[in-house]
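Note that this complex is displayed minus one protein chain, with the remaining chains in position.
After this line comes subunit A, so read on.
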């Protein structure tokens, strides 16, 4: 139903890709239960038939792509960009429906405002889901190794749909099994498996990431609550403004103007409060949410490395055993060699990836915190300006109120 022309907006993530492969979601359509994203690619790379082309993709196809990366051994040493969350308009739709069912005590103006608010909310959710899907692709496009993946090319170029929806049911089951394996990984990473970490860098990263991920998840949840409370507050101004209007129109004395002006003021404050809420959402909540997922992806990388280490250790033990028994030493040796190489390869690339993660994180936080502060300042100043003109007596700091005014 809703289609929007969009521009690349990756507020949460700082990307430094080159321009040889540019991916963006140029359009998106929201239908009853699904969203269709138009993925547009501009590239001079020889891997593609054309320099500019578009395909239409749905959420499941993004997930397919993400899982393909995760399962690929070649990328075991990399942080796989977190998959975009499923588009979820349920809550928003429910609210719009409830509004439609109607509360007869609400005036027409109030109803119109509430509807406007809910539609804006719906639109915001929509924009966010587009941004999340877009940033996923853009990170892939920016990564020197990941961008060269064959599945990625297929995703970007193949005109037909990728028929992955049926598969996803199996995927879901596979995902369930994978989570069981994950808890074994948790044991690895929390050091309960007895595995000895030899590298200080990774030891530090392990403890750091474990704690960081938990805390950022907490911060994200709480930031969400703040944002929702702000929105609630903004919505409260609607009936207040309406009641003040009614009061004003009924009065025949000086309070008439007071009430009407106050009603107008609250309407303005409502909009500002709403903007504060949505800015906090974008600059704070969304950023925290993104890095919560990204830090999980980093943790996944550490798991993979530790599993490789475990394999390596086991291979060592097997080799020793084979040598003692003097049986099948060759295969044991080559196996041990492979494990060692794999482990070292993973460790090297993981180190680079984790350092990139840190610099990405720092620059993203910096950008968003600055923008957050600037926006909060802007809204506070505008609020102040709104408060002063209708009631000219409010000049300067409180307490200097002119007695003549009251």
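We adopt the following convention: a contact is a pair of C-beta atoms (placed from the backbone, for glycine too) under 8 Å apart; a residue touches a chain by one contact, two chains touch by 3 or more; residues count from 1.
In the analysis below, contacts and distances are computed from a predicted model.
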Q.
I want to check something: the complex is missing a chain, and I'd like its UniProt protein name from "Sorting nexin-2", "6-phosphofructo-2-kinase/fructose-2,6-biphosphatase 3", "Replication factor A protein 3" or "C1GALT1 specific chaperone 1".
A. "Sorting nexin-2"
**Q.** Sole contact to the chain not displayed, among A:218, A:320 or A:348
**A.** A:218
Q) Taking the entire complex into account, which one of A:39, A:80, A:141 or A:262 touches the absent chain? A) A:262
Q | Touch criterion as defined above, residue of A:34, A:323 or A:381 at the omitted chain | A | A:381
(Q) For the chain not shown, which residue from A:50, A:254 or A:326 touches it across the whole complex? (A) A:254
Q: Name, in rising order, the residues on subunit A that touch the hidden chain in the full complex.
A: 204, 208, 211-212, 215-216, 218-219, 222-223, 225-226, 228-230, 232-233, 236-237, 239-240, 243-244, 246-247, 250, 252-258, 261-262, 265, 269, 358, 361-362, 365-366, 369-370, 372-374, 376-377, 380-381, 383-384, 387-388, 390-394, 397-398, 401, 403-406
